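Just passing along the structure, written as structure tokens.
Missing here: one protein chain of the complex. Every other protein chain is in place.
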Amino acid sequence: MSKSRVEAFTDGIIAILIAILITILVLDLRPPEGVSWSALHQLIEPFLAYVVSFVAIAIYWNNHHHLYQTVKRIDGIVLWANTALLFWLSLLPFATAWVGENLTAMLPELSYAIVSFMCGLTYNLLDRCLIHANGQNSRVAVISQHDHKRWLSLLIYFIGCLLTLVWPPAGLVASIVVSILWFIPNRRVEQEFR
Amino acid sequence: MSKSRVEAFTDGIIAILIAILITILVLDLRPPEGVSWSALHQLIEPFLAYVVSFVAIAIYWNNHHHLYQTVKRIDGIVLWANTALLFWLSLLPFATAWVGENLTAMLPELSYAIVSFMCGLTYNLLDRCLIHANGQNSRVAVISQHDHKRWLSLLIYFIGCLLTLVWPPAGLVASIVVSILWFIPNRRVEQEFR
Amino acid sequence: MSKSRVEAFTDGIIAILIAILITILVLDLRPPEGVSWSALHQLIEPFLAYVVSFVAIAIYWNNHHHLYQTVKRIDGIVLWANTALLFWLSLLPFATAWVGENLTAMLPELSYAIVSFMCGLTYNLLDRCLIHANGQNSRVAVISQHDHKRWLSLLIYFIGCLLTLVWPPAGLVASIVVSILWFIPNRRVEQEFR
Partner (left out) sequence: MSKSRVEAFTDGIIAILIAILITILVLDLRPPEGVSWSALHQLIEPFLAYVVSFVAIAIYWNNHHHLYQTVKRIDGIVLWANTALLFWLSLLPFATAWVGENLTAMLPELSYAIVSFMCGLTYNLLDRCLIHANGQNSRVAVISQHDHKRWLSLLIYFIGCLLTLVWPPAGLVASIVVSILWFIPNRRVEQEFR
């Protein structure tokens, strides 16, 4: 595959991811029934869940974009790893809508934490597949070598999963903690490419 | 049409296909009413149908991408064959939502099997049109010549249609069998282009 | 604007148009409540309206694509003409959903006919703006000069509007007649560019 082709394809994937996820997230944010402050008040919890998921997806967007910028080759395994990431990200709006109506219930929060964890896991999987396709000396491999934030994120999500069993809000809280961790995009990639 | 133009156009088509189908599939996966395990239990069947359709679409995505990579020319007939494929794929979310609520009912399963069969048929039709536009000696023609998986898939879908009349779940099962068959992308195309 | 930039932009516009319209069209096609033939029977009319609108949009897609292929320059007026076309096309799913539930009612059919007419009118307007931006000797101008199908379509839509006042189904029928007229894409453009 030519480089321009890979670029067009991967930019397309990123665009698809974001378009789908934000469309569905926004669709779940329905206007309230009345026009009073109390009607608006009922929207606070769904809105909070919306903001947390929006930020999480924006971080995937920016980092996914950074990841693919360092890529020269993709193969069939990369396509499948990307599809797996897309699958788990596609469940995020569902988990967000459920948790947004039940911020303190165990099952919705656990679902949210598991989906978050699986998104992180498949993202790391995609990273491994890209290194496999591009070689151990490729830029994507060198950059990933020193990137410990990904494994730390997975650990936080995993702890979040366990904590929801005793303190339900841990699901959303774990996502917020990871978001703070990732808020600054990967400086190393940026320096390499500017 | 210049090659870069064809590439941009076909990548755009693939992106559209996926964006539309996954958006609609995910939208049909609504969060449950309660927060209990029994509420989550009701989601098992729709979720199963979602996974089967997601995998089927992912296979079309990866193979459609492989198909168009070998293409140098497109004409009006290709555009219409592509539109026909898009039409039948666009009915997949509808069939998925219906079958997801009625896994053992004949009519939803038959609808799902017919839509799956027509998707396979129009995909093969698109393949024929691409060969017609690019010539019998083009890469797309040479690769398709030895590709018997497509016709086997059509046969499986057809048997699935017939079986739903006596054993309804055959509709989804046929799609699962075809997915297993296609899970590994076409190695021949990949080898040719790496 | 560089040519490649215009190409990327216009392909993007086409992709957006189709993605939006088909997503919404498909979303309006909900699975029936039961699993009986009579439940499926209720879907015949919405499905008929879906097919008519899908074909109409596919024709705009293919012709819009043909139109922009002949274009070298776009300006602010073209962007606004394109936005006007997008506005009227965006009302097509709304009109389709309404007419699909009321095939023989005057007001839904009239709405459908008016929206169809305005889509045709803004498409012709876009064509004029593209000629204005590219000059009277440009390819887009030469090709449009001999293209009488556009004006004939407008006339058919207009007659359709009037006829719905005495025979409501005329709205959908006018769209079907125009679709048959346009089914074969503009051979002149295709010859020029192959």
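Order of writing sets the labels: A, B and C. Residues in every chain begin at 1.
What we mean here is this: a residue touches a chain if its C-beta (ideal position, glycine included) is under 8 Å from a C-beta of that chain, and two chains touch if they have at least 3 such contacts.
Given the structure is predicted, the values throughout are model-derived calculations rather than measurements.
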For the chain not depicted, the shown chains it touches: A, C
Sole residue of A:Val26, A:Ile44, A:Leu165 or A:Leu181 that reaches the chain not shown, by the stated touch rule: A:Val26
Touching residues (missing chain, whole complex) on chain A: 4, 7-8, 11-12, 14-15, 18-19, 22-23, 25-27, 29-32, 35-37, 39-40, 54, 58, 61-62, 65, 69, 184-185, 187, 190, 193-194
Hidden partner chain, residues of chain C it touches: 1, 4-5, 8-9, 12, 15-16, 19-20, 23-24, 27, 73, 75-76, 79-80, 83, 86-87, 90-91, 93-94, 97-98, 101-102, 105-108, 111
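What we mean here is this: only the chains that are shown with their structure count from here on.
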Chain contact topology (line, ring, star, complete or other): line
Fraction-based call for chain B against chain A, same above half, different below: different
Centroid distance [mean C-alpha coordinates] between chain B and chain A, Å: 26
Whole-Å gap separating chain A and chain C, where each centre is the average of the chain's CA atoms: 37
Per-residue overlap in chain C, given as positions that touch at least 2 other chains: 19
